[in-house]
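Every protein chain but one is kept in place in this view of the complex.
Our next item is chain A:
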Amino acid sequence: MRETTVNDAPPHDQAASAGSNARPVPFRGGGFAPQPRKGVGLVVFVALIALAEWGTRTGFITNLTLPRPSDVLITLGELWDSGLLMKHLQPSLTRLAVGAALGVAVGIWVGILIGLFSYVRAGLVPLVAALFPIPKIALLPLFVIWFGIDEGSKYALIAFGTFTPTVVATYGAVDNVDRGLIRMGQSFGLSWASIVRKIVLPGAMPGILSGLRVSLAIAIILLVAAEMLGAEYGIGAYILEAGSLYDLERLFAGVVILSLLGVIVSAVITRIEKRLLRWRG
């Protein structure tokens, strides 16, 4: 290769051609490593809301298509002042907490068992695969018969809906735990329980937590679904009522509450990740 380039250029103007050919090495690195950019998310939100506000004020967007954001805000304020917000939020949060806690706890347990025992894996992986794609809402009538029309069926729906994604995320995470570390634990004579508690569980924690993000988002979706099918109070009931009256301001107020709930849950998980996964740096 080098010989041909030398031969191409006549000896006497080699220096000159080297001069004219000199150019910096083009940069090809960088990217593929997202950095935290503070405030960008907020700017996107604000810009979209400002656009909607401007559109509805100028009449560019009709009142039938989209409520005016400031009106939604006013509705939210009224909701707060009348004390109705807490009346709707409190049962919703209880349902979310109880249902998700049940589903996640059982899901992590089953996921770990699937990850560790061949028979459990052989027996349950196909079952989980069969349960995963079932729209859990479709089973609500069944849950009502099994667990009663009251809170029981709502807890069960949310628990069941968070269970499957948690199981899948957990056993995948357990599969990814460094086997070398497990061998190390065995070579020091650690008990089975110690290996699970001190090696498998912390090693699987990153995967379990990212599964939790998905599970909890699903939990919020199912919460609303459950409440739409029969609840006096709850965000879902509130949205359903507003929808049936075509009261867009109240409908959107409910949607805003749900979005905020999602953002808060996600922020809480980020907090937990920061704490539990500090070792990853």
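As a convention for this text, contacts are C-beta pairs under 8 Å (C-beta built on N, C-alpha and C of every residue); 3 or more make two chains touch, one makes a residue touch a chain; residues count from 1.
We adopt the following convention: contacts and distances are computed from a predicted model.
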Next item on the list: Determine which name in "Urease accessory protein UreG", "ABC transporter ATP-binding protein", "His-Xaa-Ser system radical SAM maturase HxsB" or "Carbon-monoxide dehydrogenase large subunit" the UniProt entry assigns to the undisplayed chain of the complex.
Entry: "ABC transporter ATP-binding protein"
Notebook entry, point to check: If the hidden chain were put back, which of A:55, A:202, A:230 or A:262 would touch it?
Noted result: A:202
Checklist line | Absent-chain contact - pick from A:63, A:176, A:191 or A:266 | finding: A:191
Notebook entry, point to check: In the complete complex, which positions of chain A touch the hidden chain?
Noted result: 180-181, 183-191, 194, 198-199, 202-203, 277, 279-281
